[in-house]
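The structure follows.
Only one protein chain is missing; all other protein chains are in place.
Residue numbering begins at 1 within each chain, and the chains themselves are lettered A, B and C in the order written.
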Amino acid sequence: MPEKKTMPIRWGMIGGGRGSQIGSIHRSAALRDNTFELVAGAFDIDAARGRAFGIDLGLDEGRSYPDYRTLFAEEAERPDGIEAVSIATPNNTHFEICKASLEHGIHVVCEKPLCFTVAEAKELKALAEARGLIVGVTYGYAGHQMIEQARAMVKNGDLGEIRVVNLQFARGFHSAAVEEQNPSTRWRVDPKFAGPSYVLGDVGTHPLYLSEVILPHMNIKRLMCVRQSFVKSRAPLEDNAVTLMEYDNGAIANVWSSAVNAGSMHGQKIRIVGSRASIEWWDERPNQLSYEIQGEPVRILERGMDYLYPEARLDDRIGGGHPEGLFEAWGNLYRRFGLAINGNRGLAPEGIENLVFPSVDAGLEGVRWVENCVRSADAGGVWVDYE
Amino acid sequence: MPEKKTMPIRWGMIGGGRGSQIGSIHRSAALRDNTFELVAGAFDIDAARGRAFGIDLGLDEGRSYPDYRTLFAEEAERPDGIEAVSIATPNNTHFEICKASLEHGIHVVCEKPLCFTVAEAKELKALAEARGLIVGVTYGYAGHQMIEQARAMVKNGDLGEIRVVNLQFARGFHSAAVEEQNPSTRWRVDPKFAGPSYVLGDVGTHPLYLSEVILPHMNIKRLMCVRQSFVKSRAPLEDNAVTLMEYDNGAIANVWSSAVNAGSMHGQKIRIVGSRASIEWWDERPNQLSYEIQGEPVRILERGMDYLYPEARLDDRIGGGHPEGLFEAWGNLYRRFGLAINGNRGLAPEGIENLVFPSVDAGLEGVRWVENCVRSADAGGVWVDYE
Amino acid sequence: MPEKKTMPIRWGMIGGGRGSQIGSIHRSAALRDNTFELVAGAFDIDAARGRAFGIDLGLDEGRSYPDYRTLFAEEAERPDGIEAVSIATPNNTHFEICKASLEHGIHVVCEKPLCFTVAEAKELKALAEARGLIVGVTYGYAGHQMIEQARAMVKNGDLGEIRVVNLQFARGFHSAAVEEQNPSTRWRVDPKFAGPSYVLGDVGTHPLYLSEVILPHMNIKRLMCVRQSFVKSRAPLEDNAVTLMEYDNGAIANVWSSAVNAGSMHGQKIRIVGSRASIEWWDERPNQLSYEIQGEPVRILERGMDYLYPEARLDDRIGGGHPEGLFEAWGNLYRRFGLAINGNRGLAPEGIENLVFPSVDAGLEGVRWVENCVRSADAGGVWVDYE
Partner (left out) sequence: MPEKKTMPIRWGMIGGGRGSQIGSIHRSAALRDNTFELVAGAFDIDAARGRAFGIDLGLDEGRSYPDYRTLFAEEAERPDGIEAVSIATPNNTHFEICKASLEHGIHVVCEKPLCFTVAEAKELKALAEARGLIVGVTYGYAGHQMIEQARAMVKNGDLGEIRVVNLQFARGFHSAAVEEQNPSTRWRVDPKFAGPSYVLGDVGTHPLYLSEVILPHMNIKRLMCVRQSFVKSRAPLEDNAVTLMEYDNGAIANVWSSAVNAGSMHGQKIRIVGSRASIEWWDERPNQLSYEIQGEPVRILERGMDYLYPEARLDDRIGGGHPEGLFEAWGNLYRRFGLAINGNRGLAPEGIENLVFPSVDAGLEGVRWVENCVRSADAGGVWVDYE
C-alpha cells in the first residue's frame, strides 16, 4: 500500500463528537492511510460542545462549526473547502444532511441506514448522479479482506451454483430492556429516530450487504419476514426477526437479525452453500474463512496467504498469522471511498472501474430490504414480491 | 449402571440384515447393557439370506424366520416367545409391521418414521394403549447425555423464558445426484418408499424431537415451510427445506433440513435462546454443551462432570474427558426402552414415571410435523395452523 | 465388519469387579464384536464379593473364582477352559498375574503398566515367546481410527521427514490433594501400588505409545526428564513431568505428563511436525485430525470418509459425521487382540501379519521409558542415553 498520497482529500465530519465511539472509528479509518485530512466539522447537536471538540481535534477554530448548515454554507464558499464529508448523526437526520451535502457539491460518506424510505434513497441517488458525486455507506464489515476472497471464489465457480444463503447478525446485548437504564441506546427502539425497524435495519442489513458483495449476480425475487418484540416495550419495533428470501436463480436465503440472542457477542455469520462447496465466515474470527468442498476435508483459509485470490490481497497491511480486526476493515473501506472520489476527480489509478465499495446503491438496497421485510411482517409474515 | 439385569428381555429383529449399518447399530445398542437378548429375527426380504444371517448371529435355526408374518405367528405361540421386537425395514413397511407386532401383544422399537400419516400414527397409538404396550422410536441422538442436561437447564429456569429455537440437520452428502450411482440410497427420494418427504422426515425430525425433549412445555401454534429439489430429479421430494414455527408462548423456531449442505458432515445443531441465557449443542461434538449467559463468559459444559444436573449423569458409562459417541446414545435409548418395558411388566425401579424416551407420541409428532410442513410447502410456503 | 465369528474366544477376567469402571470398559470392548465370550473370572480381592459379581454377570457358579490362582489352576484343567484372560487389578499385581497366566498357557490382555521394571517386562516377553502366546496391553486410545490414519500418512511421506514430536496427556483432576478424601485414587500416589512414577506411567505412556504407532521407524537416542510433586504429600511420586527426547534421526520430542493441569479435561494431544506438513490430534475430539501442509490451508480430516487411507477405514462401525468415542477405540483394540490370538491359532484372515496392536513390546517400551525418565529426573534432569 502506498505510504503517502500526494493529495489527501479535504474532509469534514458531521456528528461523531465527544464520547461517540462510531465517530472515533470514522476518524481512525479515514485518517489511517492519509487518504483524508480532517479540516472541518460540526460534531455535536450542542453547538458549543461540538466546536470545542473540533478544536481539540486540531481544527482551525473557524472551521469547527456550530451546525451542519453553517458548515456546508461556509465550506462551499472556501477555495480550500472540504471535498467530502462523513455523517455520523442519528438515523433520522441522515437523509436531510446527505441531501444538503450533495446539493453543495460535496461527496458523502454516510452511516447506515442512508435514509428511511426507498423514495428518499432514490432521491439521493438521482441527486448524486446528477451532480457526479460519490456516496459511500459504511457497511464496515465489508472491508474485511476475506469478504473479497469469498466474492472471488464465487465468481471463479469454486462453489458451483449457489443454492442456500444463511445470514445472521444476532447479538445478545439487548436481551433485557437495557435501554431503560441507558438513554444512549433508547433511540434505537424509538421509530422517530430509528425508522421503521430496529434489528432489521440496525444489524440485518450488514450481512445482507455482505451477501450482495459476494453474490452480485443474484437478485431477490420474493421474501417473507416475521418480527418479534420479545422485550414488549420495544413494540412496534422488533428486537428479533427472521427473513426468508428466494432468488431469481432458485436459491433460498435465511436471515436472522437479533438483539436478544442471549450470550452471543456479535453472531454475525455467513454461510454460502453451492452445488460443489460451501464457505463460512464469522466476523468475530475475521481472518479465517472455512472452505468446505463436498467429499473433501474442510479447509481453513487464512488472511494474508499466497493461496488466496489477488482480490483478497489488495488491502494487505501485515502478513498472515497476524490478526487484523474491525479497524482495518473500516480503514480499507475508507481507502476505497478515497479511491472512488479520486476516480471521480480523475486521480485514481487504473483498475478503478473494478472497485467494490458500498455506494448509494448499497444504501438504497438496505432501505429497500427493510421496507420489504416490514411490509411482509406487518401483513402477518406473508410472502411479498421484492419491490 | 447395573452390570446385569436379572431378566433380559427376549427380543427379536425385523430387517437390519447382512450389510445393514442401521441393523448393526440396533443390535449394538440393545445388547450393550444386557437389557435385551436376541432370540429371534426375520432379517431380510430375501428369506434364505435372512435366515442364514440370523443363524450366523447365533439364533436357533427355528427362530431365524423367513418373514415377519411367520415370526409373529410362531413367536406369539411360544411360551418363551419374544417380548419385544425392533423394526429396521424400509420406511413404507413400518406401519404394517408395527401394527402386526402390537396385534400379537409384542412391544415395538421402530425406526423413524413410525409411519407416513397422522391417521396411521393415531391408529398405532390407540392400538398400543389398548394393548398396554410400549412403542419406542429410535431418535438415537436423544440418547446423548447432554440433551438431558439441556432439558434440566430449561426446566430449572437457567435460560429464562424461551424466545428463539434454531434447529438444523443439514448434511452435504447428497449435494450431487449420488443416488444415480448408488441404488441403496435411491429409495430415499422415491415417494413410494420414503413417504411424502425426503429431508424433512429423514433428518429434520431428529432435531425436532430433541426440541420436544428439551422444551416439553412449548407447543407449535403455526408453521410455514418451503422446500426445494436442488437436484431436480428428486422432485417432488425435497433435498432442502426451511421451516419457521411459532409456539404458543410467542417463541419462534427456525428449522433447516438439508442433504445438500455441501462440505458439511452432519450439521445437526441446536441453539435455544432464552431471556437470560442460551445453550448450543452440536451432535458432532456431543460431549460439550455451550452455555451462554448474557453478560458473562461463555461456559463449555462437559459430559460426565459433577457440575451437571443429576439427569445428565444417569447414563454415565465413563468419566468426563473421555468422549462418548453415537453408540452410547443409542445404548442409552435402548436401556430406556428396556426400563419402559420392564415398567410395563412391573419390574422397573422406582422413578420410572419420570423416564424420558421417544415413545409412540414422539413417532406421531414426527409424522404430524412432516405433514404440516408438506401442507405449507405445497401451498407455496404459507403459514398453516398446526394440526 | 463381520457380525459373527464362528469361534468366539473363551475368555476370563481377573479384577474389574463391582464398581470398577475399567472392568466395565474391558467387558464392553471384549464382548462388543462377539470376538470374546466371558466364561470365567476372579473379579475381586474380596472372594465372596467377586464370586457374587461373576454370577450376576451370568457365569456358571463354578467358574466365578475366589482368586486368580484358583482360576488358572482349574481353568487350565478344563477341556473348555479359557483361552485368554484380561487383567484389571492394581498395578503392583500385574507382573505376577501375567506370569501365572503365561505359565498356564493362556493368552493375556493386561492393563497398563505391564509391570514395574524392564527386567520384569523382559521376563514376560521371553515367557510369551517361549510359549507362543499373545500379550496385549490396553493402550486404549490407540484404537481410535485416526491414529491409523496418522500412521499411514507418515508411512506414505505426507509429512516429509519428521522433525518435532509434541506429546501431552495433561489432566487437571488432581490439582488438589483429592486422594485425601477419595481412597480409591490414593494408590496412584503410593509407590508400593503405583510403581516408580505417577503421571509418567499413568498418563505419559499413553501418548508415548501413540507416537510409537505413528512413528515406528524412529528410535529414542537419549532423553532428559524433570518431575515435580506440586501437591507435596505425593512426593516422591510426581504429579507433573516434562520429558525431552532426541531420536536417532535428529528429531526432538517434548512430552508433558500431568495430573495438575487445572481446568483441563484430558489434555491428550499429539502434534507431529515434518519438513512438509504437520498433523495434530486430540483425544477429546477423536474423530478429527488436523492436517497442516506448509503454505496451504489447514485441512480437518474426518473419521469415516473416503479420502482417508484404507488403514483408517478398517474399523469403521458407522459413517462419517457420527462421532465415535473411547468405547469404539477399546472395542477396536480387543478385536485386534482377538485377531492376534486367532492368528496364533491359525484362524485369522490373511493380512494378519500387518496387524498393529499394543503387544508385549509396547508394554516393555512403556516400562522402559518410565525407567529412563525416572533415572534422568532423579539425577537432576540430566540427559541419559536411552537404555
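Definition applied: contacts are C-beta pairs under 8 Å (C-beta built on N, C-alpha and C of every residue); 3 or more make two chains touch, one makes a residue touch a chain.
Model, not experiment: these values are computed from the prediction.
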Hidden-chain contact residue, picked from the options C:Leu71, C:Val260 or C:Ala329: C:Val260
Touching the absent chain when the full complex is considered, from C:Pro79, C:Pro310, C:Pro349 or C:Gly380: C:Gly380
Missing-chain contacts mapped onto subunit C: 159-160, 163-164, 166, 172-173, 175-176, 224, 226, 228, 230, 240, 242, 244, 246, 250, 252, 254, 256, 258, 260-264, 273-278, 291-294, 296, 298, 380-383
Those residues of subunit B which, in the complete complex, touch the missing chain: 291, 295-302, 305-307
Interface with the undisplayed chain - residues on subunit A: 1, 3-4, 18, 21, 24-25, 28, 32, 34, 53, 56-58, 171, 265-266, 283-287, 302, 317-328
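We take it that only the chains that are shown with their structure count from here on.
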Taking each chain's C-alpha mean as its centre, the one farthest from subunit A: C
Averaged-CA centre spacing for the pair subunit C and subunit B, given as whole angstrom: 35
Junction residues of subunit A - those touching two or more other chains: 291, 296, 298
